[in-house]
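All protein chains but one are shown at their positions in the complex.
Each chain gets a letter, A, B, C and D, in the order it is written, and its residues are counted from 1.
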Amino acid sequence: MSLIEIKDLKVHYPIRSGFWNRVTDSVKAVDGISFNIEAGETYGLVGESGSGKSTTGKSVVGLEKVTSGSIMYKGKDITKKSNRNHLDYNHDVQMIFQDSLSSLNPRKRIEDIIAEPLRNFEHLSKDDEKLRVLQLLDIVGLDADALYKYPHQFSGGQRQRIGVARAVATNPKLIIADEPVSALDLSVQAQVLNFMKKIQREFGISYLFISHDLGVVRHMCNNIAIMNRGRLVEIGTRDDIYNHPLHIYTKRLLAAIPETNVSQRKAHREARLAVEQVYREQQDKYYDEHGDAYPLVQVSPTHAVALPEALAQQIVQEGEVKA
Amino acid sequence: MESTSEFLNIKDVSTAFKINGKYYDAISHINLEVHHDEILAIVGESGCGKSTLATTIMGLHDPAETKISGEVDFEGTNLLTLNEAGYNKFRGAKIGMIFQDPLSALNPLKRIEDQISEVMDYHTNFTAEQKHDRVLELLDQVGIVNPKRTAHQFPHELSGGMRQRVIIAIAIACKPDLIIADEPTTALDVTIQAQILDVLREIQKENHAGIILITHDLGVVAETADRVAVMYAGQIVEQGSAEQIFNTPKHPYTRSLLRSMPQLENQNDDLYVIQGNVPSLQRMPHEGDRFAPRIPWVPESAHEKDPVMHVIETGHEVRCTCYKEFKFPDEAEDVKA
Amino acid sequence: MEENLNKHSNISAADLDRLTKEASEEATPSSAKIIWNEFKADKPAMGALIIVIGFILFVMIAALFINTPKMMETNIMNYNAAPGSNGFLFGADTGGRSVGQQLIVGARNSIGIAIGLTLISSTFGICWGLISGYFNGYIDWGMQRVYDFMMMLPMTMMIIVLVTIIKNYNAVTLTFIFSIFYWEGTSRLIRSRTLSESEKDYVAAAKTSGTSNFKIIFKEIMPNISSLIIVDTTLSFAENIGVETGLSYLGFGLPIQTPSLGTLIANANDPNNITQYWWTWLPAAILIIILCLSISYIGQVVRRSADASQRHGITD
Amino acid sequence: MWKTILRRILIMIPEIIILSILVFLLAKAMPGDPFTGSINPKADPAQLHHLMKINGLYDPWYQQYWNWVVHLFHGNLGNSYQYQEPVTRLIGGRAINTLWLALFTTILTYCIALPMGMYAAKHEGKLPDSIIRVYTYVTFCIPFFVILVIGVWIFGFVLGWFPTTGSISSTATPGIQSVGSRIYHILLPGILGALFGTVNVVQYLRSEVIDAKRSDYVRTARSKGVPEKDIYKHHIFRNSLLPIAAFAGYSITGLLNGSLFTETVFSYPGMGLLFINSISYRDYTVITALVLIYGILNLLGTLLSDIILSIVDPRIRIQ
Partner (left out) sequence: AVKFSTTYKNSDATDKTATKNGTLKLALVSNSPFQGITDPQLASNASDSMAFAPGNLNNLFKYDKNYKIISGGLADQKLDRSAKTATITIRKNGKWSNGSPVIAKDIEYAYEVLGNKDSTSSQYSSDFENIEGMAAYHKGTADTISGITMPDGENGKVAVIHFQKMSPSMQFVGNSYISQYIEPYEHIKNIPIAKLASSAPVRKNPIFTGAYKLDKVVEGESTSWSPNKFYYGKKAQIGHITINVVSLNNIDKALQSKKYDSVVPFPAASLGGTDYKNLKNVKGFTNVGEPSLGYSYFAFNLGHFDTKTGKNVEDPSKKMSNKSLRQAMMYALNVDQVSKKFGNGVKQRANTLIPPVFQKYYDKNAAGYALNIKKANKLLDDAGYKKRNGSKWRSDPQGKPLTIHFGAMSSNATTEATYQDYLQQWHKVGLNVKLVNGKPIETNSFYDTLQKPSQNTMDLWLGVWSLSSEPSQSQLYGETAPFNMGHFATAKNTQLINKMNDSSAWNDKSRTKTFKDWQEYMNSQAGVVGEQFSYAWQPVNNRVKGFNISPANDVDFYSNLTLTSSSMK
């Protein structure tokens, strides 16, 4: 059984208008997605801005009111608040946020920040609690003197590590990491990614890793889902996605990753423009009449793509021919 | 691409900010040249002084709060000696600037057309009609699909990518010789980033302009830049063509940065991490190699007392001699010990 | 977890005391301390603080030694006695009552009203704003309607009507009546800040950490808008000191037996009194201005220090 | 947008109804009645009771309220007991005076406050800024009526520049002369009201301008080579005037509050003075009507602000 099973998850935000301010339409931030996260893996969720990644992540930790669909954990649907409370759900599922400064309460000392989930879920004695906090700080590589300081006194990387420490404080089974490094400098980003990996190794945590940086995702994730306008367009293993992308949207994202090999940049650029060309010309082939993605079809045990069956087979074969 | 002529020459420029009554250098003794038809990328971590350099060239600092020394020779004029009115002849006309945050950089209350044609009000004697035509032309040029419609809209009605295009349109409206782009794509998605960079490159080709591209994304640099200057703590630590920097990086800082990028090869390994932080202004060391504290395993003797730039080959310069002895800790067990 | 941590961390229970001590040596000063330091650095602000606290203390203590009923006894022979005459340092008013003593008792009453009013209306306004800003949806909607309704009420008129209805009103009832109308400004301010504060990720983080809404509102969000609260409270306090002056002028203020700065200033209701008997109102007016200015100034300093702790924080 | 405005107005209706009941009850709760106050040996208490009865004042409150509402739908707010005149006509005459004064005060407030706020912000931290700030603080701390009384004394009586009572000269002939006389009469109260009203506007504008000065779009404008004075003109002032324009609607509340004082000091027959008088006469119909009108004006003020804002600020479209 998977750790988390997301089934046909929908989150719609109402748009009110008209004379009586009634709900006339809705933003379909997440529009029917399903995927499973296995224990101990890092699951990548990739997509352009506004594609619904954060909304998905928030739904999984229970921060968002879900319109329909289910998220099963330990056989219970945790989209219901009562089930979450009953399971002490957030003891097991935690979150790391994108903006490290805003995710740490500026008026609280680091000790209180890290101890917050402990105080709510594990009622420890004062000393035990302090010890735990100190150990957590040690694990994320911060000195004990951080204990009584405030978030603004740390650099971005350090703050993000404090966020990690808080997230792992209750030894959760799953951590949702919503763009944990996209606001960070290259070198600091490396730092945080290293820590996340280290902690995963040591505690066997699963991540739902949300990012739009395909380079980072490739570095971190075993399984990846590509999201586009509230729907999944492709899911697969790292290899499936990076080496055998099927959906034009995935290809486009991949082509847009800057090439670090200076000598090949011209070729890279041409390749990218070619993909763009296809993307523009073949929109209606890849999307249904409303411009939404098709339902996913399985093309291999690990790989699924949101295309009509026939088209999917055709593309798979083309790919094989090329290879 | 061969550089044709140099038209911007930054000589020994330092900019100091007043903090609690004392001046602290944010950039010190910068020397740089920009040529027509080239993209010069400036890279470095946050707080290295990249933006300060850009705003110094643009003369956007409050003279009461800053002290600037050195020379910025732009087509024969030292910009730093100009008064406000003199500077305004260059801003917008000969030098265009593109800012990072596309939302706040546009006046929320003015239509796109007015914001673009405002540059022309001061630097051309176009008639209203000419300006209107030019606006549409510009919007088309930066890749906006429906220029007529967009010209009439307000910034909040546009997406981030479109706003950034508008800002580029403003910057190039008067066909400037120099465009300074301060992190133009940081706030954007990869796909849009790629498009914006394309636009920039096309414009440069068309206008034969020189572009200073400020970014901390090495991928962007590798994709776009002709030459690269790496900045650390207010200084340029390495400078060279894109090939030189990416293929044969010398300075420990450059090498560290490159190494900390997630790459295909190191998929399952840990990424390289540079120890420590960029020092804040008040804590900036003023003697010796400023990067030394972050590579503590390199013996002090390897550093110069007063590091200067060393030419390695044509166009490739590196500060300090420590690069010669620098090895990553995992490359040389002996050094680490 | 316990085991896990012990396995991966070098720290054990033995290190606890030592590390705690180390940490507390490096601890950052609390914001109260930062504010205090700011005052120490800013001479005029310190002056203002001393004036305000000194004055309040003086008035509170001095008022204890004044027998108010006795002070309020009329002595028509001292009708509008000029300062210095008949042993009145500050002169006497129409009833021959010492203006000086009334200043003290009146200031105490006015400050008391201001404190009471500020406490009630700010507490209420803050809670209202916090709750309404934190919960969106029906709670916020309902609270906003109440708020809209209060906004609509013509305040002075309503107060006058209420004052007329309440037969036996005094400083306490007056304070309550004012409180009905004075929480809106605060609540609006707090609500808008709470709205933006609630969007921040630390609130989401607190939710995922299992913290209750009540705790999030008052333990997480409130401290973050504390500088706003402090500044708003000081400013309302400054404003509230003279709150009943207008009513007193219109003839709906406190009864004569309860002197206040307002009733004293209301002596300036007539151009003749303004010139001829300036001592009956001018000192009170000056007092209000000084107090009000000092308190506003203190508010500024508090605001500044609150900002500074965020701005220069990293370099500290 | 019209729909929105209409909806906003519809939402107002329950608020107005609640207010009307509240005011109605409060007015009745005041001790005394419209006739007791006018006690004199010539008035026979029996006749007063008779008047109470024919005016329905002995009915239960809901009955009275209902009658009042029914009349309201016929455009009739009842008769003033004191003035023996339909309330609509009575208030109509006073409202014009109050609105004249309010309008004039508003215009004047902005004429004084805008240059002041901008000047202060432009020279932020320098001497003129400090002087303007001290001015605003001091004005903020002085009770309004003290400003009024001192103003009347100096400019009305000592210097004799302005009339000190009424809304129009008793001898002014209709036409130009009477308009002139009206303006002459609201000059002093208007100026004094404006002096007081500037405080908020100046402070608000100042902080808006200072924020705008530091904004990114101003930096963009600088990088376009726009001269400093045009930057102020086209970008900073324009953008900071926006919220100020909207503030005008909200300031109605303040002006109406102030009218109680201004009109009392200047014996200016407007709604404020009428209210104060009606309170002591227990003129229920007038009190109820006035509170209601002030309430509605407050509501309209906020609505007006929202409309102005949505017109001038392209970012806001009321939906």
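What we mean here is this: a contact is a pair of C-beta atoms (placed from the backbone, for glycine too) under 8 Å apart; a residue touches a chain by one contact, two chains touch by 3 or more.
Bear in mind that the values here come from a model prediction, so they are computed numbers and not experimental data.
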Worksheet entry | Chains shown that the absent chain touches, full complex | C, D
Worksheet item: Among D:85, D:211 or D:228, which residue is in touch with the absent chain?
Response: D:85
Item to complete: Out of C:94, C:123 or C:173, point to the residue that touches the absent chain in the complete complex.
Response: C:94
Practice prompt. Identify the residue among D:12, D:101 or D:152 that touches the chain left out of the display.
Written response: D:152
Fill in: In subunit C, positions touching the absent partner
72-77, 79, 93-96, 164, 167-168, 251, 255-257, 267, 269-272, 276
Worksheet entry | Interface with the undisplayed chain - residues on subunit D | 30-33, 35-48, 50-51, 54, 79, 82-86, 89, 93-94, 149, 152-153, 156-158, 160, 164-171, 264-265, 267, 269, 273-274, 276-277, 280, 282
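As a convention for this text, only the chains that are shown with their structure count from here on.
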Worksheet, complete the sentence: Cα centre of subunit B to Cα centre of subunit C, whole Å, reads 50
Discussion item. Measuring centre to centre with CA averages, how many angstrom lie between subunit A and subunit D?
Written reply: 55
Item to complete: Return the residues of subunit C touching two or more other chains; collapse runs of consecutive numbers into ranges.
Response: 314
Item to complete: Two or more other chains in contact with one residue: find those residues in subunit D.
Response: none
Fill in: Touch list for subunit B against partner subunit D, complex
58, 60, 84-85, 87-93, 95-97, 99, 101, 104-109, 118-119, 122-123, 154, 156-157, 167, 170-171
Item to complete: Spell out the part of subunit D that touches subunit B in their complex, as residue ranges.
Response: 215-217, 219-228, 234-235, 238-239, 242, 312-315
Worksheet, complete the sentence: Per the touch rule, the subunit C residues reaching subunit A in their complex are 1, 4-13, 15-16, 19-20, 22-28, 31, 200-202, 204-211, 220, 223-224, 226, 310, 313-314, 316
